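The structure that follows is given in the form of structure tokens.
Note that this complex is displayed minus one protein chain, with the remaining chains in position.
Coming up: subunit A.
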Amino acid sequence: MGMDSENNNLSRLQCSYASLDEAFEIGKETYRGQQYSHIYFARLHLMRTLLYSLVSQWKPQTPVCTVLGLEEGKECVIVGTLYKHMKLKPCILDEYSKERSAVPLVKPHNFMHDDDYLVLEDESGRVKLGGDLISPSVFVTGIVVALHGKETGAGDFSVLEVLEAGLPPQIEFPLKSREDKYIVLVSGLNVGSNNSNPLQFQLLIDHITGHLGDEKEQSIASQIVHVVIAGNSIDIPRGLTNGQNLASKDLSRIAEPIKELDILLNQIAAGLPLDIMPGPNDPANFSLPQQPLHRCLFPGSSAYNTFRSCTNPHSFELDNIRFLGTSGQNVDDLEKYSDAKDKLEFMERTLRWRHIAPTAPNTLGCYPYTDKDPFFIESCPHVYFVGNQDKYESRVIKGSEGQFVRLISVPRFSESGVAVVVNLRDLECHPLSFGTQFSS
């Protein structure tokens, strides 16, 4: 870091960057009309191999068997994929059984019901799960677990204990860094929406690029080494995207938000590395993993080598600290089908289940992979963030083998004016809020 004594020029700190998004890129896959049975098979096989090795330490005396091999009254361990039968879950067949009405049926925000029950399934068969120790409100379809229990006379499997895969192994956190380096996480810019305030984002950009404040504030800004935008950067007016032919003035209205975003991102990319992830409202594909936003959308910013368009989910390393983040779809889907005290708890569960998006492909759109499941978490991240949430929240969770993860819920910037800053030295994080209210 150089200080020119005459002009007092501050120079920005730097950090090493490595992208781990290769697993989420679909370029090499070819679609041959396959369905989703293959991704479920890959997931089951991958996680069952893992769980079998854990089961031998968890219940060394209890035999392991397949679902079809269950015998009544005999205690054993079974491993399989959970399926949650939900009464209120919307079913495509409802469109045919109910009368068509002009007004669509009101859909509840959460589809849980007291009558929901869990079923465990492997290649040989499926069995309904009973007992008080397994609560359907915590689980969702698509998780692979090991269950210890026994079959009852009624044909259910009465669960005594549940074993989840647990946090994956983590690479060591580099302890040698002594200086403060910050990464800024922001999401839900919604450029082009009626509710977004362009001044707020401009203030954020000015702060990051050091155009705001006195020397002290600028020196803080010079310690920001990276910016990640976690989805929903633009908001195209809804009426324009319903498939009808557009007049030329409407065509330019569609392009306005993205042009505006490019100009804004140009300012950031000129100063420091920037990663942009697609979100549910962005012009990218719908199903996970979302592919990087095309560089033709950013003619100005993509000229810089600091500008990186990334996949969603996004996995990368900064100074050997591993980051993993999504634009929110995984946690939002979990919220519809299960219950937790806060968003961070959903995030913690996905880590303990070792799967970023267990509800994919059941209720969350996903690519039909045939021989792998890229959402399986092999290595535990140090920082796990989810974008487009209602509010900023953060906490640290610990694993049984000394892993620790900073969980961060990044709020929608257009609504809250809050971005999140994480210190790479110790993974402390704090919100950075921008307001444009002037008290009279």
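Convention: contacts are C-beta pairs under 8 Å (C-beta built on N, C-alpha and C of every residue); 3 or more make two chains touch, one makes a residue touch a chain; residues count from 1.
By definition in this document, contacts and distances are computed from a predicted model.
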item: Per UniProt, the name of the complex member that is left out, chosen from "DNA polymerase delta subunit 4", "GPI-anchor transamidase", "Transporter" or "Golgi apparatus membrane protein TVP23 homolog"; value: "DNA polymerase delta subunit 4"
item: Option touching the unshown chain, where A:177, A:306 or A:370 are the choices; value: A:370
item: Which of A:45, A:211, A:253 or A:425 contacts the chain that the document leaves out; value: A:45
item: Chain not shown: contacting residue from A:70, A:366 or A:405; value: A:70
item: Touch list for subunit A against the chain that is not drawn; value: 32-35, 37-38, 41-42, 45-46, 49, 67-68, 70, 123-128, 154-156, 370-371
